[in-house]
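Every protein chain except one is present and positioned as in the full complex.
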Amino acid sequence: MQFDNEARVFFSAKSENESFARLFAAGFLTQLDPTISELTDVKTAVSEAVTNAIIHGYENKTGIVELFCGYVGKHIYIEVADKGKGIENVEQAREPLYTSKPEMERSGMGFTIMETFMENVRIESIVGEGTRIFMEKTLAKE
Amino acid sequence: MQFDNEARVFFSAKSENESFARLFAAGFLTQLDPTISELTDVKTAVSEAVTNAIIHGYENKTGIVELFCGYVGKHIYIEVADKGKGIENVEQAREPLYTSKPEMERSGMGFTIMETFMENVRIESIVGEGTRIFMEKTLAKE
Amino acid sequence: MELKFKRKNKTLIIQISGEIDHHTAAELRRQTESALEQMGGRNIIFGFQEVTFMDSSGIGVMIGRYKQIQSLGGRIAIACPNEKIEEIIRLSGLSRLLPSFPTLNEAIAYAEGRESDAV
Partner (left out) sequence: MELKFKRKNKTLIIQISGEIDHHTAAELRRQTESALEQMGGRNIIFGFQEVTFMDSSGIGVMIGRYKQIQSLGGRIAIACPNEKIEEIIRLSGLSRLLPSFPTLNEAIAYAEGRESDAV
C-alpha cells in the first residue's frame, strides 16, 4: 500500500505509554486537519487497542507494542500489534461486555468502542504468536 | 542495552514530519519530568538531525527516517537514522557553518547545535548506505 | 489525572481532571476506595467537568464502584461528561445504573434520592 504519509512506532508495553500512543496518533493525524471529534475517536480507539496489547497480549510483562498510522487523502489506516499470547476466540472477544479479566475491572467494551469510533475493524490473531488490529476511518472533507 | 522505557518510530521523509518528530521526542520524554529548557534542547537537536536526514540524506526524495528515544533513570538516548546518501567527510560536516547546500539557505549550524544542546554526539555514516546520529543527555535530578 | 474529594451530606463528590485510561484508572480506583474509607459516604458522584479523555478503562472503574456502593444501598452518578464520554457510557448500556447529569446539582439530587427537587 502506498501512503501519502506514514509513521510506525515500536514502544515498551508499559501503561505510561498509553497516553504517549494517543499523542503519537493525534500528532501525526493533525496534518489532515481533523475535527476534534474525529481526533477523539481515533485517540480512543488507539487507547483501547494499545491497552489490550499491554494487559491482555503481554499480561503486563515486558514486550514491544507496534502502532502504525498512515493516510491516503482523507482516509486513515491504523494498526496496533503485539507479539503476545494471542486471542483464542475472536468472535467471543468482540462481544460487548465480554472480558477475560473481570478481576482487573475490565469492562469488556474495548472492541465495541473501536468498532463504533472507527470503520472496518479487523482482528488477526494467532495463539502464542500475537495479535494485530487493523482499523480505518474516512475523515470528513471540509 | 536495557532501557527503562523506549520508543522507535519510522516515518516518511517529509518536511511536515519535522514537527511530528519533535512532538514524538517531547511526548515520550515528558514522563521523566524534564525542565522546559531540557525539553527544548532535545527538540532542537532532534529537529536538526531529522531535517538533515530529509534534506541531505534523502535530498527531498522519498525515504524513511528512524527516530529512537530511550532512557535509563535520568539518562536519555536519542538516535536519528536514514538510509540515504551518507556523509563523505564527517570531520568537515561537523564544522560550524559548513554546509553542502548553501543554495538552500542552510546555515551549517546543525551539528554544532546538536553538540551544544546534547552530550556525546556520535556520527556513523557510510556513503551510499546512510547515516546514524547518536546523542545522549543527562537530565537534572530534582 | 488529578482528583479532588469533597463530602456533602451522604455523598462523596470526586472531581476528576485530566485523562482516564488504564494507567490512571488504577489510581482513580485506589484513591476513591481510600476516600470512601476515610471520609465515608453512601453515594458517589464522579465530576467529569475537567476530564479531557476517557476510554473503557474508566467504565470498568465506575462499574466496580457501582457494585461496591449498590450493596450498601447507595447511588452513583456522573456529572458534566462531555459528549464523547457520554457516548461511551451509553454504549456500555450503563446509563441506567450510572446516570449522567449536565450539572453537579442535578447529580447530587439524584444521588440523594430527591430527583424531583432538581427538576
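First chain written, first letter: the chains are A, B and C, and each begins at residue 1.
We take it that contacts are C-beta pairs under 8 Å (C-beta built on N, C-alpha and C of every residue); 3 or more make two chains touch, one makes a residue touch a chain.
Because the structure is predicted, anything quoted here is derived from the model rather than measured.
Shown chains touched by the hidden one, complex as a whole: B. Counting the whole complex, the residues of chain B in touch with the unshown chain are 15-16, 18-19, 22, 37, 40-41, 43-44, 47-48, 51, 54-55, 96-97, 104-110, 112-113, 116.
Criterion: only the chains that are shown with their structure count from here on.
Within the contact network of the assembly, the step distance from chain A to chain C comes to 1.
The chain with its Cα centre farthest from the Cα centre of chain C is B. Of all chain pairs, the one linked by the largest number of contacting C-beta pairs is A-C. Centre-to-centre, using mean CA coordinates, chain A is 28 Å away from chain B. Each chain gets a centre from the mean of its Cα atoms; for chain B and chain C, those two points are 45 Å apart.
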